[in-house]
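Here the complex is missing one protein chain, while the rest keep their positions.
Chain lettering (A and B) follows the sequence in which the chains are written, and residue indices restart at 1 in each chain.
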Amino acid sequence: MQEHISLLLVVIPLITALIVAVLPRGILPWASTLVATFICVVLASMQLWEVINGGVISYELGGWKPPWGIEYRIDTLNAFVALIVSGIAAITLPYALLSAEKEIPPHQIPLFYSAFLLCFTGLLGITQTGDIFNVFVFLEISSLSSYVLISLGSKRQALTSSYQYLIMGTLGATFFLIGVGFIYSQTGTLNMADLARILPEVTELKTIHTGFAFILIGLALKLALFPLHLWLPNAYTYAPSVITVFLSATATKVAVYVVIRILFYVMPSGFMATIPIGDFFVLLGIAGIIIMSVYAIYQSNVKRLLAYSSVAQIGYMVLGIGLASTAGVTATIIHLFNHALMKGALFMAVGAIIYRIGSCRMDNIHGLGRQMPWTFGAIVIGGLSLIGVPGTAGFISKWYLVLAAIEQSAWISVAAILTGSLLAVIYVGRLIEALYFKPATESQQNLKEAPILLLAPTWVLVFANIYFGLDTELTVGVSEQAAQALKAIVK
Amino acid sequence: MTHNLILRVISKFLIPLIILFALYVQFHGDFGPGGGFQAGVIFSSSIILYALVFGLDAAEKIIPTAILRILASLGALIYASVGIASIFSGGNYLNYSVLADTPVAGQHLGILLVELGVGITVSAVMLIIFFSFVGRSRP
Partner (left out) sequence: MDFIFSHYNYWITIFLMMVGFYIVISRGNLIKKIIGLNIFQVSAFLLYISIGAVQGGAAPIITEGVELYSNPLPHVLILTAIVVGVATTALALALVVRIKESYGTIEEDEIHEHDHSL
């Protein structure tokens, strides 16, 4: 079975999704989903272990030799992202039981978990596959199921925001598809390793340039790169809490992974030096960090505040990619992991507040920190990590990002990263002020702490935030190994 | 409901032919143009024609939505389990060659089963889409 791990990671959630869809309501759909995700975490860790020690894994589907057949090709980068995705899914699920019960009509629960698993399948599939068209298919599997999941939110705005996401997401996917078509028409292959081999001969062609432009714009829509982020704040605000946790920690991360894979693996080395795409990413990254952080300060809904902060955090990742150095990409990969931890913890804590009072508007949460000390503690530590205080995971990624920027004397980028942190102090401060320093309304005086089933997963992530802020061996070591394996980095 | 005699007679005559054609496209898919996607859509169109002429309730009596949901999952499960079966026969996922004694027979068996799964899922999903849209207008 050992050699089938990379395949089973995709097939197990897929098969479970199909079975869960026809299960009767009750605890069974949740339990099967839980089991499937935990199996996936184990498999993903085994896969990462194997890749770190044994090198690249290649798995051909259907017995067709690559580059003709679909190949699953796993190196350190894939394996790490797959572990992030399955880890977050496994931590989200214990949380999902109560939260979903509260926010989703009971007759839709089995289908909810089925859609969740399909989304999970799609995200894992993107990380596993080595075929660029297959990436498109899995991208659409995960996107279609996340449109469904978002539309299950309890407010009617969930429907319109899901529709908006659907339009923009489909445009993005079609752009990606067109780009792949252009590249296929010139190279005749879809296998990414094979593309990396053939592309240097045809780099000068206008078709290739156009194709990559289409692909990158499509991906930018999917990863909510500023200024193509318009779908994200609404989608995160109105989605059910569990889904916000899951999507914010995984969906955009996987799109960032695809960008790294395309830019530094598929594209021939030196390609980024001939076109100003790196500067472009740096510019959009800086603009995203500053403008979106300022937007976050003025939000009156906590979920929307965190959603805008997510767009700003994506700015950091894109900035690291734009620097186009090993250090920059390392920082981006570290931030993929750390941002999943902190946003997961924060959205979970906000979900616990919603579980108790049914709202997360700034005016309604006054003084809740005193009634719900554990939830409040999670928000404080998650917030500190978001700011990048030493001792938290957020500090590590910002530290490496700043180092990467200094290495290239990119002082404007350094200034933008620090300004972003200062702006984060303001919006996290507003959140803490509302939660702790404003007096609670009379009706909310006797509010109880959130149930343990919501608090435990939240605090697992909170502790992870602190642990990975102190012990960086896993994150930094793996990220460095992953970045060094990407051969096309120029600087 | 008015008595559209001509419509009823003609569609009663046509529906078996459509189903027959769907089966032909389904099982002829490994020799010529065809396969599960097309066959599934053709098959579901016969039920949709029935629903248009004889009413939604009559159509749902033939294939209730609950059964359609199971069928939709079942088809995809057939597909996935063919892949699992080839793992247990010692090949890679979806490598049909190991399913039977000779690779050619294995490929034959594999593609037939996979296309059958696709056909079931596609026809069930098309019907679910149709029923759930049309069912919305019911009071």
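What we mean here is this: a contact is a pair of C-beta atoms (placed from the backbone, for glycine too) under 8 Å apart; a residue touches a chain by one contact, two chains touch by 3 or more.
Fair warning: this is a prediction, and the values are worked out from it, not measured in the lab.
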| item | value |
| --- | --- |
| From A:A36, A:L144 or A:V402, residue that would touch the chain that is not displayed | A:L144 |
| Residue touching the undisplayed chain, where the options are A:A31, A:M46 or A:I178 | A:I178 |
| From A:R156, A:K206 or A:K448, residue that would touch the chain that is not displayed | A:R156 |
| Subunit A, residues in touch with the chain not shown (by the definition above) | 133, 136-137, 140, 144, 147-148, 151, 156-157, 159-160, 162-163, 166-167, 170-171, 173-174, 177-178, 181, 184-185 |
| Residues of subunit B in contact with the chain not shown | 32-33, 37, 129, 132-133, 136 |
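What we mean here is this: only the chains that are shown with their structure count from here on.
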| item | value |
| --- | --- |
| Gap in Å, rounded to a whole number, between the CA centres of subunit B and subunit A | 36 |
| In the complex, subunit A residues that touch subunit B | 4, 7, 11, 14-15, 18-19, 21-22, 59-63 |
| Residue ranges of subunit B in contact with subunit A within the complex | 69-70, 72-73, 76-77, 80-81, 83-84, 87, 91-98 |
